[in-house]
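Heads up, one of the protein chains got dropped from this complex, but the rest are sitting where they should.
This part shows subunit A:
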Amino acid sequence: QVQLVVPMAVVFSPGSVPGDLPRPLPFRDVQEMEISVNLRSSVTSRYEMRYRSTTAQEEAALAAATAREADAALYPLQDTTLGSLTTYVVPETSSLLPQGINVYVGKHRSALVRAGGSLAALQARLREVTQVMSFTASSIAAALSDRVPDGQLSPDARRNLKSSLGYEITFSLLNPDPKSHTVDWDIEGAVNRFVKPVLDKLSLVANFSVDSQILYYAVLGVTPRYDKESSSFLLSAHSLPHVINPVEARLGSSAASLYPVLNFLLYVPERSHSPLYIQDKDGAPVSTNAFHSPRWGGIMVYNVEAPASPQASLPLHVDVDMARVMEVFLAQLRLLFGLSWEEVPPEFLLESPGNEGLADWELDHLLWAHTVENIATVSTTLTSLAQLLDKIGNIVIKDDVASEVYRAVASVQSAVTELSLGHLLAAFQASKEAVTSSERAFFDPSLLHLLYFPDDQKFAIYIPLFLPMAVPILLSLAKIVRETRLHKKEPTKMD
């Protein structure tokens, strides 16, 4: 089956080595765990751990004042292949980690862990680190959501975007009231400054294309309530699902590409409905003033301040603060891809990825999930293609379909091999090729079988043809048989 191998290095700084090490440093160890997916199949995870002590350069880096500086200094000294992890163990009393924090996860692929006294405690912490930074049982189960029996999936599992070869991102500005507001947004600049770095980092995962548009007179489907206390308009949480539909018809999902589309909408409310705030379930206004829908995209409401003097001439000119908008949209993009920090234990401190949008280990997280999902998809596709051909023998497989199937099988085998060797990037690319080939083979237009002849129709067609012809033949055969029998009997009679 599928084995996920994570090469991991555990580096002990002086003063942090636990007393009960089984062997002197450096040594290697392997931890295996089985993640069972359903009754028949499971995925094993294998952490190949290399324990060693710090080099002089690493010690110098760990002498920095804060964890962030230490992480930045350690970055050039680490192994940066995709899928690998490096943990630096610092003494229990070290001041590098703030009080109450036992693990600091940096922007790249390393973490600083406080020593726990004994090896067992340290290993427990290391296990938590690997859960956060590479994959958990639930993230693998979510990637394989087809195969997991329904009751066992968490509700989050169905929300993430499916692994696809590309995604299309569309930014839309909705201005329902152009008489009152002339809205200017420098979307191209914002995309270059804030979105492109994130997409460049994600380019390993898929191809992204970005468009933008401005829609006028596009209203939300819901009338917001006026709240006297805050003298603002409120959209309650349970009316949000109905907001998207009337707008969606006008968004115009792209006619050109077949990739899934992610829509990010910026709504500038009308003068008569300003300011507009979104309320969460408890009635409190949401700080980001935004909400998102899984596998679809997100909407943010941008309030324009009332003009200082009531005689200000309409339309007001509005320059959208793109940085604030992009902070929200990029946060939504992360959530759509499933990168959330909800399951992180409280004693962890995670470094914010900043302008890059996502940390290296989050990229690994995505790649693990997508690779496993791709491999599962390919095997399901090829199995069902084989079943289809078994059932309907009349379908002809063209040569190019056959070659795509061979290519898919070869790619998926190489993906599984690469995973078992710990080469995440090679495994991911092989799995992408496998998915492309298998989809092309399965959805080839020539595999359509239209001719269904039920048995009674076969009788209905052939009987009128052959029965009249067969009647004289059968009667003559009967006559022949009778004559032969008579002929055989005669010699005996003559005696």
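The rule is short, and it goes like this: contacts are C-beta pairs under 8 Å (C-beta built on N, C-alpha and C of every residue); 3 or more make two chains touch, one makes a residue touch a chain; residues count from 1.
Simple rule for what comes next: contacts and distances are computed from a predicted model.
Colleague: I notice the complex is incomplete. Of the names "GPI-anchor transamidase", "Hypoxia-inducible factor 1-alpha", "DNA replication complex GINS protein PSF1" or "Kv channel-interacting protein 1b isoform X3", which is the UniProt protein name for the chain that's not shown?
Modeller: "GPI-anchor transamidase"
Colleague: Can you say which of A:Q332, A:S411 or A:S431 touches the chain missing from this structure?
Modeller: Answer from the full complex: A:Q332 touches the omitted chain.
Colleague: Using the touch definition from the top, which of A:Q1, A:N38, A:N192 or A:Q413 touches the missing chain?
Modeller: For the chain that is not drawn, the touching residue is A:N192.
Colleague: Return the single residue from A:S94, A:S209 or A:T380 that touches the missing chain.
Modeller: Answer from the full complex: A:T380 touches the omitted chain.
Colleague: Write the list of subunit A residues that the hidden chain touches.
Modeller: 145-146, 150-151, 155, 158-159, 162, 188-189, 192-194, 196-197, 200, 221, 237, 240-246, 248-249, 251-256, 258, 260, 278, 280, 286-288, 290-296, 298, 300, 323-324, 326-328, 330-332, 334-335, 352-355, 357, 380-381, 384, 387-388, 391-392, 442-450, 452, 454, 473, 476-477, 479-480
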